[in-house]
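See below for the structure under consideration.
Only one protein chain is missing; all other protein chains are in place.
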Amino acid sequence: MTGTASTAAPTRNPADVDPAGVRWLIFVRDRGIFVLWVLLLLGFSVWANPYFASLDNAILIANAASLTAIFAAGVAVGIICGALDLSIPGTAAFGSCLCGVLLTHGWPTWTGIVAALLVGVVVGLVNGLIALRGFNPIVVTIGTLSVLSGLAAVIAGGYTIPGLDALTFMGTQRYAGVPGPVWIVAALFVLGTVFLTRTRDGIRMMAVGGNREAVRRSGIHSDRYTVLGFVISGFCAALGGLVTTALVTEANPEASPGIIFTALTAVALAGVSLSGGRGSLPRVLVGALILATISNGLTIKGIQPYWGTTVTGLLLLGAIGLEKWISATVSRRLVTTAQASAHTGTR
Amino acid sequence: MHYGFVRALDGIDVHVQPGEVLGLLGDNGAGKSTLLKVMSGAHRPTNGTILVHGEDVVFSSPSDSTHAGIQMVYQDLALVDAQDIATNLSVGREILRKGPLGWLGFVDHKAQRKRAQAELDRLGVRTAAVTRPVEMLSGGQRQVVALARSATRVSGDRGGVLLLDEPTAALGYEQTQQVQALIRRLAGNGVACVLVTHNLPLAMDVCDRLVVLNRGRKVADVPTAQTDDDQLVGWITGARPSMFAA
Partner (left out) sequence: MSSATRRGRAVTIAAVGSVALLAACGSSTSGTSSSSAAGSSSGSAAAGALPKTLVFSPLSLAPPALKGLSEGVKGYAGSKGWQVLVQDPNFDATKQTQQLNEVLDSGRAGAAWVIAVAPKSMAGILKAAQSKKIPILVNGRPDEYGYSGAQPGITFDYIDYAAGGKALGEQMGTCLNQKHGGTGKVLFGVSTPGQAGKQEFEAAATSALKATAPGATVVQSIPIADRAKGQTDIGNALQGTPDLAGVMSSTDEAALGAIGAFAAGGKTLACNVDFGGNDEVLNNVKSGKMYASVALQFQADMAQSFDTLARMQADPTAKGQILTVPQKVVTSNG
């Protein structure tokens, strides 16, 4: 078989140099979403002139994206660790209702917040421990979702809990001109990204998501990291519920499944593989921003929100297709290179 | 030991010395992989003992065997695709940063990459850059990385044991040579290697001693120099009677 191995003996090891085009393809796959977002921003700025391209609107988009982003972070971490956590809406509902109940009974604000976040952690632990017994995480989390929805309705007495003004500090209040939720999201994503890429436990957690057996055989207790993934997911869910409540000053026991759909869309747009082990939180954030941008731009132009959903769906399909094509092309080109290196310069 | 109703291994008595390369041969279903798994701690034997350096040990999980200095390279390689070579080599023995960041669990990527490169060099292995994600490597390169990972961990205090399950099954000629060289180098460093393979020429080349299994029983245990292809094939297929009295 004649490959493309007819080059003269190279001075550099060909295996160290990416063949033509692979670098660029990888760039598109990894950074394409940022480019997409910039294109959207430019497009809407022109089309929805002059209302779109303003600082106020930018803050509006960021605010709208915050809610989706927090939930998307939870979903993404779950998927990266190998588990799709569907109980997120239930955790959000129950956590925020618990906070609401505490606040309306005179407890200090911070106890309400801590209680809600604790709910998230505990739910994560329960999900994780049950899933470890061998049950399918999807089924387990659907189960906990039902339990939590019921509990939320019980403690809220079947109604929403309005009047929670004490939470506006993390809702509509602005700090240095930027609303609270945006700061929260920024902190969450910075911490999350650093954790996943630079700390030992974060890297191990991602490795467990990628190949559980491999990590286990390295002598590490993979189970702990699986549970940790669920805990983080539950925490994000509770945080998301709190921020939602803060924004509307009302705790709602209705666990809205729409949360999962928008979060999953943002996560899928960001190219997080459903089989786990890989994914970048910054891209998830941009995914959430893209969703908010589209919705914002179209609403400004007076177009019905349904079109926003349609456009997002099309984008998503396009993104999936593009990613698949890129991966296939990259593999194909790399295989050619590998054959070349087998005939030149190995010891 | 038994798999359900099937006796996978029956009365096996196998030993390997430090620095020795032992080949485990046998047809499919003969029990080679099972034996290897018992040795690695992935399966508990129904009865029998495992002695490491003369000490009786019980493995309840692969991590126990790891502590005893035994490393296994699986056929499915057990690599984390999304991570790069350096990370794969470092999983479980990450290098933390100095100072307060280290206490928080921050990893020193640079040091890890350096160490990974050094380890690969020491093993005489040439492969892609350590920053290349494993999923972008060819089959042969992945095999090399998996081997290197086990090789770097196989130390123990008194030289460890490396178990290899069909390490060259998916490799071409060049890469098989590379793997062979790696195994001999390790043996030279005092590591005991147990190699399960179908590949007779490889076995003849690399191994010091050969054990043949047939239907869960040991039918031959002979130094490589004292046997040949025909004999081995005979033992494998069962045409040749067992060395040991029934």
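The chains carry the letters A and B, assigned in the order they are written, with residues numbered from 1 in each.
Throughout what follows, a contact is a pair of C-beta atoms (placed from the backbone, for glycine too) under 8 Å apart; a residue touches a chain by one contact, two chains touch by 3 or more.
All values derive from a computational prediction rather than experimental measurement.
Among the chains on display, the ones the left-out chain touches in the entire complex are A. Screening A:F27, A:W107, A:F135 or A:Y159 against the full complex identifies A:Y159 as the residue touching the chain left out. Residue A:E250 is the one among A:D223, A:E250 or A:E323 that touches the chain missing from this view. Of the residues in subunit A, those that touch the hidden partner chain are 48, 51-52, 54, 56-57, 60, 63-64, 67, 157-159, 162-163, 172, 179, 244, 247-250, 252, 254, 256, 258, 295-296, 299-302, 304-305.
Here, only the chains that are shown with their structure count from here on.
Spacing of subunit A relative to subunit B, judged by their CA centroids, is 39 angstrom.
Residues 13, 15-16, 198-204, 206-207, 210-211, 213-220, 277-278, 330-331, 334-335, 338-339, 342-343, 345-347 of subunit A are the ones that touch subunit B when the two sit in their complex. Across the interface of their complex, subunit A is touched by residues 62-63, 66-67, 72, 74, 76-83, 87, 91-92, 94, 96, 104-107, 109, 124, 126-129, 136-138, 140-141, 153, 172, 174-175, 178, 181 of subunit B.
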